[in-house]
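Missing here: one protein chain of the complex. Every other protein chain is in place.
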Amino acid sequence: MALKKFKLIANSNAPIDGDIFSPNNLAGKNIPEILNLETWLGKKRVKVSEIFEVTDESNESEELTLVFDGNITQVTRVGKNMSEGKIIVKGSVGAFLGIEMSGGSIDVDGDADTFVGMSMKGGTIQIKGNAGDAIGSGYWGSRTGMLGGLIIVQGNAGDEIGRWMKAGTIRICGNTGILAGSRLQGGSILIQGNSEGKLGASMVGGKVVLLGKTSSTFPSFYISEIKSKAKVDGEKISGPFYSFLGDIVENGAGKLFISVENNPDLKYREDFIP
Amino acid sequence: MTVISAVLCPGCGCLCDDTEVTVEGDQIVKVQSECAVSTSKFLNYNKHRSTTPLQRVNGELVQSPLNDSVDKIAKMLIKADYPLIYGWSLTSCEAQKKGIELAEEVGAVIDNSTTVCHGPSILGFHDVGEPTCTLGEVRGRADLIVYWGCNPSSAHTRHIKRYTSKSTGKFRESSERKVIVIDVRKTPTAKGADIFVQVEPNKDFELITAIKMALQNEEIEEKSVAGVSIEQIEEIAEMLRSCEFGVLFFGVGLTMSEGKSRNIDCAIGLAQELNQWTKFAIIPMRGHFNVTGANKVFTWQTGYPFAIDMSRGYPKYDPGQTTTIDVLSRKYNDATLVIASDPVAHFPKNAVQHLTSKPLAVIDPHLSLTAYMADVVIPSAFVGIETSGTAYRMDGIGLIMRKVIDPPNGILPDTEILEMIIKRVRELKGE
Amino acid sequence: MTEFIIRNGFVVDPINNINCERVDIAIKDGKIVESVNESNAKTIDATDKLVMPGGVDLHSHIAGAKVNAGRLLRPEDHYKDYEVKKGLRRSGTGHSIPSVFTTGYRYAIMGYTTVFEPASPPIKTIHTHDELNDIPILDSACFPLLGNNWFIMEYLKEDKLDECAAYVSWLMRTLKGYAIKVVDPGAVEAWKWGGTSHGYDDPVPRFDITPREIVRGLIKVNKMLGLPHPVHVHANQLGKPGNYKTTLETLDSVRDLAGDNGPIMHLTHVQFNAYAGVDYPSISSGAAEIADYVNKNRHVSIDIGQVMFGDTTTMTADGPFEYQLFQLLRGKWINNDVEAETGSGIVPITYNRSNYVHAVMWAIGLDLALMIDDPWRVFITTDHPNGGPFTEYPRLFSWLMSKKARDKLQKRMPRLSRIRTNLRNIDREYTFYDLAITTRAATAKILGLKDKGHLGAGADADIAIYNINPKEINTSLEYKTIRKAFSTTHITMKEGTIVAKEGEIVGTPIGRTYWVDSHVPDDLHNSVIPEIKRKFEDYYTIKIDNYHVPESYLERSAPIQPSEVSAK
Partner (left out) sequence: MARFILLSGRSLVQGVAKEAGKFSDKYLKEVTTCQIDPDDIKDFNIEPGTNVRLTAEDGSSVVLKSTQSSLAPHRGSVFIPYGPYAGILISSKTGGTGMPSFKGITIELEPTTDEVLPIKNLLEVNYSRGISK
């Protein structure tokens, strides 16, 4: 199969709808056909040829690979609905990356804007830089976030990651903002860095594991024990961890694991271990 | 001399409708109102305004003909790849409708100032709903009033007297009511409360959660939460649970601080849960006099309350992307029309930086700070003083605002200015 | 204005006793006329098509505070169902609670031209009119909610019927309202103190009046004022197993007030009030008992409030009902109590075919439609959007017209739901004539709209032409064709303007807003006004002057004169 390379040449900073850029959608299309596809640059209906240079390169992979050369921060919804193939962004990318994707993989060298993997069902998204807010969440009002798949952020992530998430895994290698795992219903969130707080607010299920430190914990999480390891996606993560259950006020049975070593402030909670 | 009564006040979201205005010739000479903001508004509305449109020429704003200014705005919006139309909270529903029509016509993002006041309330509302009531229900029944992160004594000066603790309703004397104020500072409202609870900044979510725990008789494994003692938390919970009709008013103290939309989600959840024990409602304290109307009109015409992207000819709603601050900070928009709002006076620095680096037009009765930085300014008539129109009170009651005085010669209402722009846009597009 | 002749269609016009006959219809100045000058008139060829009067929906929540709150609550309901601006067509969003423009277009595309909003909190009626003004094409009106109104409860408690009538009359005129609407009488006031259960004879807290007294009082008032529509009642105990008894009690409580002029009470979305059983696991159909009562008593009409499977949004002035639904579903919940008048609640719901309770509800709606013999007194609604969005009507029509269609679906529902309802034993199938009665002729009649629901000379030229040949189709078997045909008209005409053509919007005239210009004798009026003003100051947080909806506020005002003013 082929590799298609895209270079952004738009002379406007208006948002571009990238929903046509998925391996599913471009499979079997040649360069002229791709250049002739239409999308939106702000309010203007444009041909791909007006905003991208596209070149063909063969590779050995059996799957179609789309490579974006350089920053495409104004391009949103890249990889929408994709179920196969690969997208590589050699730079930073706009919001809604991999929205509703169910398979395949997306690699971003730079940063990603908000709502990475919104309503995602499967597949893998990997961000080498930082990612914005509400990773793995769902559409407003739907009370359903990510349903499956894996999101890895090598850098830091914003607020409210995994909001309303039901299944799948989010791994943040750096730090996160507030409210990671808020309204979490299932799935796992692993934060290797620090959390700015309000961890797991209103969660009812699923698991949040924090290796770094958090400024505070909610009173509505009850400590149950100190565990030496936490499991995320079958992988055993070494602790020890304070293991909490919550969010009590939501009748929640979510699990919150917080590093003992990095959170000496929480020592007083040990008195409450049943 | 004419005395006009039952005048609606365009001062704030309370939309008090018992103002009496005395007009002599072309001047308002007297205002009967118990509110300093209202009096100031009626007596000063006519200052700091231009009576002709202005355009920027060589860096200076100079007087310009109306038609030419309309033409400039139409062209600016047509030419832009991603225009933004922002404001709407200080004008009528009729003008807001024209705004949607214009946005649809030019493919703009249209947003109202909800985006920087109660936007998070709406986002929280999308997830959980809201048990609420009109202000008359509060006056008629409530024996417990909670003000959380709001300061009506300063921002909604007659709220307490007209609707809550100092009012008397069919089933409730003012003496039977208790007031709890929860805020980060001991505000003037707090000083008049039965109980003041000082919450640490950014810890409202934690405090609401702790109150829920106390309601559910869950043990709190802390000595205090958010700077509030467990004893006081339990006391508040008991008051909430045992009242006959309680209402929680919340302000931007809750929507703007850490947690934003989740604070509201959590607070609404508290109000919903309290209905197991008693009757409980929650009401947002809306600031600008018709920001509620902007949400209503936008919603019935498009399905969404704010942050609507019309760039593809249909309403698309992606708060966090299509919200004004997010559009500006990503430098997406390449032209802006501001109407009935003054973002330069309130927005964060880098948002204003982008706003003022691209073509900018303003429609406003005042020469606002934004107007001073604009390329085109069209002065408009004051809604609720110089022109009539519908507005919605903070609790969703629609009221028709009166016109009490004529605008200066040549000054048109927003509706007419917008109609002219729409017409010009259609002409230029060859429709 | 253009003149038209619609030629060669098969016309179904029950009011004029026309049943699938080839009749040409002449149109001039927005009205149907005996004939037009054929050389000037444009011909619309309706050969082998079905021609009916425009649809008249008497109960559909399309405008006002709670409808809009529903839209606001549910961006997820409509973000994938949108309409792009195109020509005359404004953009919008749809699914269960469409935005205003989309509401008008979608109704018009299905051949409906008159749709009434059945619940307007009086103090929020400016809002209702705001939206009705913005709904294109459709003629409309709104019913003020009066069943929990403080003035009314006080007047009726004190037996001040004349004063009550004067108040209602003032209200209709002040608000530009059309009919008296009663929702869960007395119980909403009780709910304002947190009470959630209220029987027909339970006194309202602090008012000491029962729902029975409120309903009877308002029916008397309605008669005194000669309002064009019977009192429109949403009965107590909605949604509760066993509630069919309350429904029968309500119907029978006003039998002695009946006259010779047909129904005095319209009981709405009766499906939700026709449950036997004692709890949800034992819920079953009480439709037979209600149908039997309606068949035997001419003082009542009903609409069914059919449940359609899928996701929708329940919304009603019945706040206590929605609170109980919230307790059951634990999802989103809105409650909004309105000062001195009424309340409302909203809860999203997904009706699921394999859910026993939902399957029973589904069958009950059809039980009612098929077991009540007189199509002039049973109307087809989904109580949009409570039972399902109005856009589901074509599917509902296909079930009414084809036993095969409903049997096929019911086979895939829980067995008990089939046993505990009547539908499986009902063979009746609606004809096109029945359908035309129940969706336009009878609804126009019960609303008192003389120019609607028929195609005789003098009627408004509101016409739906469907792509179906009623002479050739076997409706029992070809239910999919029925569904398709009623989804999209060939042509919809509103007052002589072609508004929709094969699913495209081609005209967007402004619809009328009907209201009743009700009056009582001056001396009576003058005697109550001071008291109304005094109480108003106490009960409300706005000035009485600002309660008023001026006639000029309506985009297109259509006042109706009541038939007689008979207050003593």
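First chain written, first letter: the chains are A, B and C, and each begins at residue 1.
By definition in this document, contacts are C-beta pairs under 8 Å (C-beta built on N, C-alpha and C of every residue); 3 or more make two chains touch, one makes a residue touch a chain.
Nothing here was measured: the structure is a model prediction, and the numbers come from that model.
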Chains in view that touch the one left out, judged over the entire complex: A, B
Of A:Gly42, A:Gly158, A:Gly206 or A:Gly239, the one touching the omitted chain in the full complex: A:Gly158
Of B:Val7, B:Val21 or B:Leu61, the residue in touch with the unshown chain: B:Leu61
Which of B:Ile28, B:Leu77, B:Ala155 or B:Val425 contacts the chain that the document leaves out: B:Ala155
Among B:Ala80, B:Ala95 or B:Ile325, the residue in touch with the chain that has been omitted: B:Ile325
Option touching the unshown chain, where B:Lys260, B:Lys296, B:Lys316 or B:Lys403 are the choices: B:Lys260
Those residues of chain A which, in the complete complex, touch the missing chain: 114-115, 132-134, 137, 158-160, 177-178
Missing-partner contacts on chain B, residue numbers: 36-37, 40-41, 44-45, 47-48, 56, 59-61, 115-116, 119-120, 123, 151, 153-155, 157, 184-188, 190, 198, 201-202, 252-253, 255-258, 260-261, 287, 306-307, 319-320, 323-326, 328-329, 342, 344-353, 356-357, 366, 368-369, 372-373
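Note that only the chains that are shown with their structure count from here on.
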A-B against A-C, pair bridged by the larger set of C-beta contacts: A-B
Chain B and chain C, separation of their C-alpha mean positions in angstrom: 35
Cα-centroid distance, chain A relative to chain B, in whole angstrom: 34
Approximate Å spacing (C-alpha centroids) for the pair chain A, chain C: 46
Set of chain A residues in contact with two or more other chains: 140-141, 143
Residue list for chain C, restricted to those that touch at least two other chains: 73-76, 79, 332
Of all residues in chain B, those that touch chain A in their complex: 80-83, 106-108, 123, 126-127, 205-206, 209-210, 212-213, 216, 218, 220-222, 225, 258-259, 262, 265-266, 269, 310-312, 317-321, 330-334
Chain C partner contacts - residues on chain B that touch it in the complex: 5-6, 8, 17-18, 93, 97, 101, 104, 122, 125-137, 139-141, 162-163, 169-171, 244-245, 272, 275, 278-279, 281, 295-297, 299-305, 310, 312-317, 390, 392, 396-400
Contact footprint of chain C on chain A as seen in their complex: 139-143
